[in-house]
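Of the protein chains in this complex, one is absent; all others appear in place.
Now for chain A:
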């Protein structure tokens, strides 16, 4: 198990390095334009050149990447080109909001998907048909559209929730709950139907196995078959789906955060990308890759624990 974990960690590090290099190269494809963007249309050529030098834009790309990577390894992701805030501080102050949002959404999605998916697989009938229909619709509507509709109905018209986030320093837990409810519901609605469908297929597949037929012939109760054998067999597929949903939410949450003005990673990433604020964008990329690697690692470990065969593969 230790060797397995180390192998997965090693792969994660390689992924991090490759993606950071690619992202760095892509961000600089547009050259020194950012100096002009910072100084505006009235700045003289001299001022723009000076700014480009300050930012190191006149140096070779590889050299700048190595500088950046060297500092990043020491935990220093630099400062925003448009301001004074350290990138690490910016990300750390926003990470809790995004992670609480996504983690809550994924836990709820997992629980609901499990209940609905198993019900559909075991009972079939109308639950199954309803799930198929709803899954198609929910999958087609983006999370931010659902969020928008929820805000109009429950925040603007009914006034039950705040229209934009009230999370701030010293905010009581109720502010977190009220501010996060609508975005969480939007994410869950968007993800739960398709996840439930995956659970359903995995469960059905397990029921079709010869071993289950043998268990039945030995008179073991349906309840025990489901809880002990079928769910355990179906869990790797379900976990993989949830980890994919989690990673998908990292992207989907970006627009939802700006609609309800949640001070999360998304509202940091969008303007930084539009302006070409390289240190901030790189910070967000690194954070995203780390989260993805960690989530995948956790899922792999869980799967390995559930199913020893995975460990040797």
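The working rule: contacts are C-beta pairs under 8 Å (C-beta built on N, C-alpha and C of every residue); 3 or more make two chains touch, one makes a residue touch a chain; residues count from 1.
Methods note: contacts and distances are computed from a predicted model.
Name of the non-displayed chain as stated in its UniProt record, restricted to "Gas vesicle protein", "Alternative cytochrome c oxidase subunit 1", "Branched-subunit amino acid transport protein" or "Peptide ABC transporter substrate-binding protein": "Peptide ABC transporter substrate-binding protein".
Within the complete assembly, A:80 is the residue of A:80, A:198, A:235 or A:296 that touches the hidden chain.
Of the candidate positions A:100, A:163, A:204 or A:220, contact with the unshown chain belongs to A:163.
The chain that is not drawn here is touched, among residues A:201, A:275 or A:288, by A:275. Residues touching the missing chain, restricted to chain A, are 30, 33-34, 36-44, 47, 50-51, 54, 80, 82-85, 89-90, 93-94, 148, 151-152, 155-164, 166-172, 174-176, 178-179, 258-261, 263, 267-268, 270-271, 273-276 (touch as defined at the top).
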